[in-house]
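Mind looking over this structure? Questions follow.
The complex is shown incomplete by one protein chain, all other protein chains being positioned as in the whole.
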Amino acid sequence: MAGSTFGKLFTISTWGESHGKGLGVVVDGCPAGIPLCEDDIQIFLNRRKPGQSEFSTKRNEADKVEILSGVFEGKTTGTPISLVVYNQDQKSKDYGEIANSYRPGHADYCFDEKFGFRDYRGGGRSSGRETIGRVAAGAIAIKALNTLGISFTTYTRSIGPNVIDYSKFNKDEISNNPHYMPDKECAQKSSEYLKEIMSQLDSVGSSVECIISGVPAGIGEPVFNKLDAILAQAIMSIGAVKAVEIGDGVKVSQAVGSENNDNFFNNDGFISKSTNHSGGTLGGISDGSDVLVRASFKPTPSIFKEQNTVNKNGEDIKLAIKGRHDPIIGPRAVVVVEAMCAITILDLLMINATSKIDNLVKIYK
Amino acid sequence: MAGSTFGKLFTISTWGESHGKGLGVVVDGCPAGIPLCEDDIQIFLNRRKPGQSEFSTKRNEADKVEILSGVFEGKTTGTPISLVVYNQDQKSKDYGEIANSYRPGHADYCFDEKFGFRDYRGGGRSSGRETIGRVAAGAIAIKALNTLGISFTTYTRSIGPNVIDYSKFNKDEISNNPHYMPDKECAQKSSEYLKEIMSQLDSVGSSVECIISGVPAGIGEPVFNKLDAILAQAIMSIGAVKAVEIGDGVKVSQAVGSENNDNFFNNDGFISKSTNHSGGTLGGISDGSDVLVRASFKPTPSIFKEQNTVNKNGEDIKLAIKGRHDPIIGPRAVVVVEAMCAITILDLLMINATSKIDNLVKIYK
Amino acid sequence: MAGSTFGKLFTISTWGESHGKGLGVVVDGCPAGIPLCEDDIQIFLNRRKPGQSEFSTKRNEADKVEILSGVFEGKTTGTPISLVVYNQDQKSKDYGEIANSYRPGHADYCFDEKFGFRDYRGGGRSSGRETIGRVAAGAIAIKALNTLGISFTTYTRSIGPNVIDYSKFNKDEISNNPHYMPDKECAQKSSEYLKEIMSQLDSVGSSVECIISGVPAGIGEPVFNKLDAILAQAIMSIGAVKAVEIGDGVKVSQAVGSENNDNFFNNDGFISKSTNHSGGTLGGISDGSDVLVRASFKPTPSIFKEQNTVNKNGEDIKLAIKGRHDPIIGPRAVVVVEAMCAITILDLLMINATSKIDNLVKIYK
Partner (left out) sequence: MAGSTFGKLFTISTWGESHGKGLGVVVDGCPAGIPLCEDDIQIFLNRRKPGQSEFSTKRNEADKVEILSGVFEGKTTGTPISLVVYNQDQKSKDYGEIANSYRPGHADYCFDEKFGFRDYRGGGRSSGRETIGRVAAGAIAIKALNTLGISFTTYTRSIGPNVIDYSKFNKDEISNNPHYMPDKECAQKSSEYLKEIMSQLDSVGSSVECIISGVPAGIGEPVFNKLDAILAQAIMSIGAVKAVEIGDGVKVSQAVGSENNDNFFNNDGFISKSTNHSGGTLGGISDGSDVLVRASFKPTPSIFKEQNTVNKNGEDIKLAIKGRHDPIIGPRAVVVVEAMCAITILDLLMINATSKIDNLVKIYK
């Protein structure tokens, strides 16, 4: 598969398997001159690290990142930045049993059909650990975007039936609870709910939202590389995501035009919108308001409950998955969603830099 | 913007504006030897043609397609297929007024910010007429896919609050009503509802579903070019789409794993799934079951009701849009959704052809 | 084949066959705001038009270009520019005979092997007429580059054994003779030589040079998209080119370092080079001096002399090609070489615009 590269000017190429030697990413096309050190990246990786709460896998990985190239004297050089995280706690014996089974909800069967065989250890390439490369690359993109005044607020919106109350939205609360929720009360209910789900040897779905502030109007390339279209690819490419919404999302299908349209008005000399149903894009181009992206995550497919399935020979079997698994995907994926949004925004922002001949004149004359 | 090309092996490059000389597409990478004539394409274009019901714009366009290259002796030659549709009924005077206004819900403001000015006639490049190139190219993809046993069922799922009743799903009904709905009763209710909306000078949202049958297991390239990720880009790139769902979509965020997982079983010697919550993809790779895609369309932003907005100088104004506009987008977009799904599937199917060294041996030795 | 698109940000997608309805190109990613009309393009197409001298095919084509999209109120809009040239003088009967023969030096056999069959009329897609799209797109690129102070001098360097004398180089002479040579005397000798070649029912090779002035230092993306590497692809992709050289070209293989290195010196406050053996690139990046590209064209493969070959059944036959053919390719390809160089330079110049974070700050803050 040649599908491990994302982006057109700011490109990331990820590699690595759950139980191989390590995982990493090559970031190419990163503008030169951005201050960057390993700590800048590590703080993002720490947000997705396993084993940080009772609701996360007990796999013990430091996930320590190393910069192998592309940074000199503390700044990006414009050449490829190679990042690596070596695996440490690969308990391959945990996974021996699944070598011959097709786990429901997992890609085992599909990989076998596609490639003829698969690295079955911990899901191989289809493991959630694959996102390490995304998060590491996203940290660099965010560093660059901050320079331009663009920032991200990303959080878990819901865990099963527990949805945050937007009237109680508190940004500071996000990092205060294990679910990365901006609503303290909802986080507490979610904890109780998750304990119940875990006691049933089951798992549950969730949703994550990302608000991107400071994006200038004009970003996104109609008609196929619209801002929302590339965001949709970026987010849907994250394992377990089954829906991507921009702004009001699925609700628009029941709205009427006079309510759904956001009116423009003169806001102290600047053109603004009085509402933001559009989620920051019109015609696939940023409109200067916050960009709002929502992802729906399916329940973790690995559950301890016994399930019916088949083995490689197509024989019906019973399977109770063992090992170490999160009962929920959203919270640890918050930083992955943020990373993918950042990579998308930076790439499209770079592409937009040459949309006008005036911009080229500005740079070259 | 270099965003008008989609696909990696089977690529389409669309061009054209609502009120320019015409619109078209160059299809490159189409396999040689597929029987193709203009009628094969015209029947798809006719499905999106304006003026076919009382719920569609009165603009009168034959939308007659011409093949300019790439077909010889009735078959595709493997070289670029250039298709053109000349515009006929461009009433530019209808649009004169909006040259200086930023219509709510439209991309006018964004194009000005991006490019410094815009072709304001009928929305220019951001008009729904842009989809002509997509549909024409999609017709070719569908012709190719039919050869391989892959087929499409696409329909309007809902218009405003009127959602089809799946227990009354009748495929034959789809082409019998102006809304392309598979549920006759729902279609009738929708007609009445739309008349009411139109009398209020308003518009309404809708949703469209596409079921793709016959896709072999193994299609889709992890991790960024997953089948669902590219479908998400393809569908979200259609104007007015604000949400893309695969399989159970947003519902998964509230599901538990033991219900959401589809069990594999031995189906008379073949590996099948007992349910299809996944919508035909696992880990971003087709799993052999029907691929299910859902798109949510916002209400047509052009409404006849007076709205608040600003002009190019940023001054607050009142605007009542004139001209010819559909009160709803979904029905005419049904064939656009189908086209984009087909292009995506064919492209990924071609890419997957070299996933195994055995396949190369099969072709070259 | 998905090989008809060139460029990454400024992309061109060409289409069309020698004896189809027409030929054209879609130019995507062109910066908005460049003044453009059909005449701007026509003057370039006229330079490659057939039938302009006794040394060129008698095929009579006006090659009149039409702009179908992407230009509004006399300026590029940033959306795809679709250009078309309709064929007029397709004498298909001239070519009937070759439907079943594999002409030596032509791609007939290769197309059949690749695609299973071919459009045999006038070479189909492999005809020299394919370059119409390149030249039309190149005219736009040159228009944009002129704005930035970049200009082109392109000419025939040699026809058979007749090589220009650089000490007699006269730029004004280039458009004064049918061979586009900057050396009047050499052009006259070439005319006599060509008459002799034609009387022998034969053809002859040639070479073309392009000097690009005003390219700022810093253009080109190591390591695979170096300026010289993309120029090499661009030029080698022109039919009949068998060698591409940058600067001193093949001569460097016999040079010593102390002579081949160009010394830098302080040129009135600017860093300059005292010589230009490098042809304007170092490490694949422009060094601020003239970029020099040389292309070697093989003799026209269509000759009237009888040749041995095979037919589609693999049977040995004798073939004397009829029809209308240039005895030499270089002169009419001069503008094609210029076009491909311009497209390459503009694309890489646009890509380089985001090489430094400072440039992004310049545009967005």
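The first chain written gets the first letter, and so on, giving A, B and C; residue counts start at 1 in each chain.
Everything below uses one rule, namely that a contact is a pair of C-beta atoms (placed from the backbone, for glycine too) under 8 Å apart; a residue touches a chain by one contact, two chains touch by 3 or more.
Only a predicted model underlies this, so the values are computations on that prediction, with no experimental measurement involved.
Enquirer: Looking beyond the chains shown, say which of C:18, C:42, C:56 or C:126 touches the absent one.
Expert: Looking across C:18, C:42, C:56 or C:126, the contact with the absent chain belongs to C:126.
Enquirer: For the chain that got dropped from the picture, name the residues of chain A it touches.
Expert: Missing-chain contacts on chain A: residues 1-5, 7-11, 13-17, 20-24, 26, 28-29, 32-33, 66-70, 72-73, 75, 77-82, 84, 114-119, 124-125.
Enquirer: For the chain that got dropped from the picture, name the residues of chain C it touches.
Expert: Within chain C, the residues touching the omitted chain are 1-6, 14, 102, 104-107, 109-111, 113-116, 125-126, 130, 158, 160-161, 197, 200, 202-207, 216-226, 228-237, 239, 241-258, 260-266, 269-271, 274, 277-279, 281-288, 296-303, 305, 307-310, 314-316, 330, 351-352, 355-356, 358.
Enquirer: May I ask you to list the residues on chain B that touch the chain which is not drawn?
Expert: Output for chain B: 8-9, 29, 31-34, 76, 78-79, 144, 147-149, 216, 222, 349-351, 353-365.
Quick note on the criterion: only the chains that are shown with their structure count from here on.
Enquirer: Quick one: most central chain, C-alpha centroids?
Expert: B
Enquirer: Most remote chain relative to chain A, going by C-alpha centroids?
Expert: C
Enquirer: Take the average of all CA coordinates in chain A, do the same for chain B, and state the distance between these two points in whole angstrom.
Expert: 26
Enquirer: Where in chain B do residues touch two or more other chains at once?
Expert: Expected reply: 1-5, 14, 114-116, 125.
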